[in-house]
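The structure's right below; bear with me while I get my questions together.
With one protein chain withheld, the remaining protein chains of the complex are depicted in position.
Let's turn to chain A:
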Amino acid sequence: MRPPSPSIPEKDFLFSALKQGLRLDGREFLETRPVTLTFGPELGWVECSLGKTRVLTQVDAKMVKPPPERPFEGFITIHSELSPMASSEFELGRPSEEEVMITRMLDKVIRRSDVVDKESLCILSGQRVWHLRLNVHCLSDSGNLLDCVCLAGIVALKHFRRPDVEVVGEDVTVHPPTFRAPIPLSLHHNPYCFTFAFFSDTSLNPVLDPNLLEQRLNGGLISIALNAQRELCVVQKSGGVPLEPGDILKIVNVAAVKAKDLDAFVESRLQEDWEGRKIEIR
């Protein structure tokens, strides 16, 4: 069932409010919703919420034989399927345009931008490598699922610890977490994704972190993934109203500042959670 487009009063009200510089939930145009990160009992289990949009991710690792063309690298696969639990507009088995975009963007941000150091996932070249599996479950969609999903994925990878492995000759011993402390993954960088919605009426400024109504009525979405070191990973703009180069540069600058703040926040939350767990006995 295609999602019904918003009613006429909602459309009229949104545009008249935006013309007056007001957003529906009282935020500034370039303000995101509050981010909350909850860590689960296992390592690599993270629930991320951006306001009312909630996503749950989990990282799993197992040892497999690598493909013959790349014997020195491990690999990572991402599984995400939007079910009607997130919203009554999603259907199982029939990916909507939005779902396809989220899957592709997640692939670009986490796999193709080389977040995880794949060579460090190699145990015994040609025979045993780690296969990381990132499972994403969308619990509730209240706009901007994409940013939430990317954030949850990165935080889960940072939170996860894989078991320690000892290789003696051809023998591979996996030490259980009770015996030797598990090791964090080796990540090259941490990209964060920011989505801006802009509207067909070009006099309205773009809006960061659109909620559900703003997302439905947008005249185009632009998503920027970058890390705290001001390195751009992905810039995606699929269709929509054309933007001036000056506007895009402004948007990128805003995203760069937000990425730094978000990185600091994520690090502090991870630190807090780490202190609460008993993984190592020194």
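One rule holds for everything that comes next: a contact is a pair of C-beta atoms (placed from the backbone, for glycine too) under 8 Å apart; a residue touches a chain by one contact, two chains touch by 3 or more; residues count from 1.
By definition in this document, contacts and distances are computed from a predicted model.
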Per UniProt record, name of the chain withheld from view ["Ribosomal RNA-processing protein 40", "Glutathione S-transferase", "Diphosphomevalonate decarboxylase" or "FAD-dependent oxidoreductase domain-containing protein 1"]: "Ribosomal RNA-processing protein 40"
Touching the absent chain when the full complex is considered, from A:Lys52, A:His188 or A:Arg277: A:Lys52
Where the missing chain touches chain A, by residue: 4-13, 16-17, 20, 22, 24-26, 52, 88
